[in-house]
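Notes follow the structure.
With one protein chain withheld, the remaining protein chains of the complex are depicted in position.
As written, the chain order gives the labels A and B, with residue 1 at the start of each chain.
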Amino acid sequence: MLAIKDLCIKFPSRFGDFTAIEDVDMTIKPGEIHGLVGESGAGKSTVGAAVIGLLAAPGYIAKGDLSLGDTDLRKLTPAQAHALRGDRISMIFQDPQTSLNPLMTIEDQLIETIQAHADVSDTEARARAVDLLEEIGIKNAAQRIKSYPHQFSGGMRQRVVIALAICTDPELIIADEPTTALDVAVQSQVLDLIRRLAKDRQIAFMLITHDIGGIAQIADRVTVMRQGRVMETGETRQVLGAPTHPYTRALLDAVPPLDRRIARFRVPDESSSATATATKGNQAETWLLAGEKHAPMGLSLDQITVQFQGARSALWRKPEVFRALDEVSLDVRPGTILGLVGESGSGKSTLAKTITGLIAPTSGTMTLGDETLPGGKARNRHHPSRQLIQMVFQDPYSSLNSRHKIGAILAEPLWFYGFVQDQKERQELAAAMLALVGMQPDAIDKYPHQFSGGQRQRIAVARALLARPRFLICDEPTSALDVSIQAEILNLLKDLQSKFGLSILFISHNLAVVRQMADDVVVLRNGIIEESGASEELFERPTVDYTKTLLSQTPVLPAQWQSAT
Amino acid sequence: MVYFILKRLIQSVFVMLAVAFLAFSLFRFVGDPITQMTGVETSVADQERLREDLGLNDPFILQFGRFTGDMLQGDFGFSYRTRQPVAEMIATRIPATIELGVVALLISLLVGVPAGVFTALRPRGIATQAILMTTLVGVSIPTFVIGIMLIFIFGVQLGWLPTFGRGGTVQIGNWESSLFTIEGWRALLLPAITLGVYQLTLTMRLVRAEMMEVMRSDYIRFAMARGVPMRKLHYKHALANTMVPVITIIGLQFGGVIAFSIVTESVFQWPGMGLLFLESIRFVDIPVMGVYLVVIAFFFVLVNLIVDLLYVAIDPRLRVKDVS
Partner (left out) sequence: MIAFLKRHEGLWLFVHAPAAIIAAIVALLIMLGAIFAPWIALVNPYDLSSFSLFDGLLPPIWEEGANTKYLLGTDDQGRDMISSILYGARLSLVIGISALSIAAVLGVGLGLAAGYYGGRFDAIVMRIADVQLALPAILTALLIDGIARGLLPAAVQQDLRVAVLTLAIALSLWVNFARTARASTFVQMKKEYVLAAIMMGQRPTRVMFVHILPNILGPLLVIMTVDLASAILLEATLSFLGIGLPADSPSLGTLIRIGMQFLLSGEWWILWIPTLFLVALVVSINILGDFLRDVFNPRLR
């Protein structure tokens, strides 16, 4: 049993010690899955690293007790601690792509781990490894074990990672975001596996995640953390169903529900930041609404196919052709939001790039408003669509040029499209636009790195709007953000859409988010449209199996818990 | 995998062709070959006849084709200066340079790799800081100064080692080797160290940087979390992964070894190709310059092909097909 008491972790820095973890208490019993939730910066991973003794330098444990069974983890010598790792405590990392040594076979890595903690022969260790892989759900394990990591798919690789973590029968496993890098279907399998292992083998799990739905599915107990402190802890049902702490309540409010559509997210301190809704007479708003033709503009794709040349595998063989999009047809009705759903590799981003002209379709036609939209290189640099279509990107950390001031970033479209000639006027308008998206206008003189992810995404939205677009593509605009920030950005997008009559293509892998945003939905899989239709209809009564499994496998809060909030 | 090697082979051929072209252009356009070959007393008519005989009036492409064809058959033309066949001149000089280069490269690897590993595993230690500072000074001292310093200390002041020439050599077939006599080794030592020091510092810094990068990777952290024994962790997991990029760079470094062998050979009067090249530059002996170029490029290409093969041997991602 793991017991953490009064844990304090500090990171010395030149501005004095920074306290990352403060007075954290927690116990995890054998066979128990203990969820550790919180947004970025909450210190979840730091707690996990401290328990396994791999705290990143120069962090150190300032005070508190850490014990596993009768062993005081803080009293171990480095050699003892290393011997204990793997043997009694193990760990699962987030990204299965990078957590296995690419140069060694699965077999070598398993045998090496088993032999590090038990005095067994090679044959014995191999037999144990094969059994384990079978148990974990890898078919034909005796053969597959000879493979190298790159020969497994992402989900299989995460299974191998789990096999490596449990091959020495540890008492405790720290799983740090074990499903974040995986697709929904694989996610639920891995979660099932973890639940099974906890039950069958009586392994205690510390499940670190930001995914509240996943926690609700499998965790026995939950600890909610924020900025290094425990906000609330208890039975999962109690914490997520009847939260007592206001932070937990706010967190749960921000989680988009999959089973219904809500008008707006409840965001606790929005009243101060969301001047967005109450900006009558804002200069930017007036400017945007003063655009000549204000009629909403739709976009339709007709049988768009995109093919890529695969890598040439042999000189005498033709390179294989990869079909990223296969005769995709869809329609974004003027003034509405079309949600595009799909797992990784489904072709979502290719679709966005095709519409914006970065990728040329192999065949098919695109129409923006009443005009045909030329694709790829055929669309010259001065084509009107370059202004009419704007995009909000996924990663707010890379979508703004970090060497340019916010003022320059926002003034660029105004200058580039020739909207405003006067430099001073451009800056004024940019400042007004910042106010419109809920930011302080003085941000103009700052650089992107001075802002948080959510603030940057607001700036990115402002930049898109300053091009006076008629059509907006949002490519996973919130997937890099914490859930409470996500709620704010989604609210903002909804407000702006209704105010300016924009047509939006909203791309996401998150079904719940799409349900909150979209009027119509298209489900994409391997470049083919599986299902499309009006949003509410599709979510309530999916007709295609793929959509059904996707919906059923998305981890959500049980409905009866939600009624309590 | 076959495709990967084949692709590299084609690239190598391209590089060789380009270098051959360079050598040919040198020969053809830098100075007039006819005036170089004939004396002042040769009449203009004779010169013209020679020009026609040698095919120098043929179309450019044809001449280049012939030039390349001759090269492939081992016919490298004649030196303007000594009137000897260039092939012979180079052949007698090759062993000296190769022995020097290989011993220098060995020194740089045998010292550089362990030092790089050591400093990567103890990034904050005092010994590491000292080694790093020393190597920084090491890369900053020009090779010829290192040579002069070694000559001054071990040759002049202490009188332990010879300061020029190859010492005793043994003839094995066409290969004149200094690796089989003590005298030969004594003569080889200072030049090889001179040449090796610079490469050594580069190798060490590279291994260190790559190793530190690898040590931070997820799979090392995961191996750490599984309690894989430290020795295994460092040498089996980390070092193996470090070697993948390091090997590539070492292949590229071979070029550096050859280049600086020119300097080293000049300082120690080491009778290798570099010295020959220097002489040929001084006397504008174009054919020798051109052939030297081609030979060096050939070695470079060859070493890089070997590197590619090693690459395939180390990295299963290049060897084994994706199953899933």
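One rule holds for everything that comes next: a contact is a pair of C-beta atoms (placed from the backbone, for glycine too) under 8 Å apart; a residue touches a chain by one contact, two chains touch by 3 or more.
Quantities reported herein were computed from a predicted structural model and do not represent experimental measurements.
Enquirer: One chain isn't shown here. Among B:62, B:127, B:145 or B:172, which residue touches it?
Expert: Touching the chain that is not displayed is residue B:145.
Enquirer: From the list B:105, B:195, B:246 or B:263, which touches the chain that is not on show?
Expert: B:263
Enquirer: On subunit B, what residues meet the omitted chain?
Expert: Missing-chain contacts on subunit B: residues 11, 14-15, 18-19, 22, 26, 30-31, 123, 133, 136-137, 139-145, 148, 151-152, 156, 209, 212-213, 216, 252, 255-256, 258-260, 262-263, 266, 277-278, 280-282, 284, 286, 289, 293, 296-297, 300-301.
Enquirer: If the hidden chain were put back, which residues of subunit A would touch it?
Expert: 14, 356-358, 380-383, 386-387, 389, 391, 393-395, 398-404, 412-413, 416, 446-447, 449-450, 463, 467
Convention: only the chains that are shown with their structure count from here on.
Enquirer: Express in whole angstrom the distance between the two chain centres, defined as the mean CA positions of subunit A and subunit B.
Expert: The mean C-alpha positions of subunit A and subunit B differ by 49 Å.
Enquirer: In their complex, what parts of subunit A are in touch with subunit B?
Expert: Residues 52, 54, 82-87, 90-91, 93, 95, 98-105, 109, 112-113, 116-117, 147-148, 150-153, 156, 161, 164-165, 168, 312-315.
Enquirer: Would you mind writing out the residues of subunit B in touch with subunit A in their complex?
Expert: My answer: residues 2-3, 6-7, 217-230, 232, 236-237, 240-241, 244, 314-317, 320-324.
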